[in-house]
Structure formats: C-alpha cells, structure tokens
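Could you have a look at this structure, given as structure tokens, before my questions?
Note that one protein chain is taken out, while the other chains of the complex remain in position.
On to subunit A.
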Amino acid sequence: MSKFKYTEENEKEFARIAKKYPKIDAMMLPALWLVQEQEGWVSPDAMVFVADKLGKTPIEVYEFATFYTMFNLKPIGTYHIELCKTLSCMVMGAPELKKFVKDTLGIGPGETSEDGKFHFSEVECQGACGGAPMIALNNQYHENMSVDKLKKIIEECK
C-alpha cells in the first residue's frame, strides 16, 4: 500500500487523460509525469501508487521509469540546470558553460549544490541545435547561451 497520493486536481487530470486511450497501459508516461510535476521526483512509493492505479507490478513501473532519462529518481534541487552536451552545442561552447557551473556552483554533472538549490545535468541533444549552446532551466529553454548570460540566470535564481 502506497502512502503517495495525487492531489485532487491531479486525480481528476489522470481520469481526464485516461479516457483518451484505448487501454489504461498508455497512462504509464502520463501518470509518471503527473507524479513528477506534483513532487519534483518519482519516489519508489509513488511507483507503487502508479502500479496500483494501472494494474501493474511495482517492478514494471520501476523498469519503465528507469528507461526514460527525464524521470528524477531522487529529489533534485529547486533549479534544474540541464546543459546540452551534444555536437552542435559542443562546437559552440558547451564545455565552457560546464566549467562555469563547476566554478560558480561547485557542482558537476549529476550533483546538487549543498544548499539544495541547484541540480546540474549534462544531457544529450535537446533539439535546440540552431540556438547552440543551450541550457534548459526547469524545462524552460535558454538558447544562444554564453557565460555572461548563464551568470545572470544563476544570479537571478539565488
């Protein structure tokens, strides 16, 4: 039995989305997105909750959640900085941005700052190659990024 619960609003949202599909199985991604949007991460307890809702076993949900890289399987900082590292971003200066994050916040890929405010991820192509280099801050894209621009963004978050 899971202690996790959707908010009333998310419970309604789950029911609304579920009607769109021929089988409840298709709710795996939407259900996990609702969890992550509500909690910021997908806990083992929430996976049990999703399994109960979809008639799956918890391990099936775990296998699914671990395949898709966007689900946070542990709590992350308030601000999630995702730096694209793939080719066009590399050519246009992503390595300098990575170094700047390390120098400024003291965190490397996969790490959270001591105050719990920032989490840094190095991610594969984000489909923003024309605006390389780019970062996403809590899903919001910031393209044509420079050290100066990133410095300003981090200052605003502090």
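Throughout what follows, a residue touches a chain if its C-beta (ideal position, glycine included) is under 8 Å from a C-beta of that chain, and two chains touch if they have at least 3 such contacts; residues count from 1.
Note that in this section contacts and distances are computed from a predicted model.
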{"item": "\"Cytochrome c oxidase assembly protein\", \"Dak phosphatase\", \"NADH-quinone oxidoreductase subunit NuoF\" or \"Protein-methionine-sulfoxide reductase catalytic subunit MsrP\" - which is the UniProt name of the missing chain", "value": "\"NADH-quinone oxidoreductase subunit NuoF\""}
{"item": "Which of A:Val48, A:Val101, A:Ala136 or A:Leu150 contacts the chain that the document leaves out", "value": "A:Ala136"}
{"item": "Residues of subunit A (touch criterion as defined above) contacting the omitted chain", "value": "17, 20-23, 25-30, 32-33, 54, 56, 63-64, 67-71, 85-88, 90-92, 123-132, 136, 139-141"}
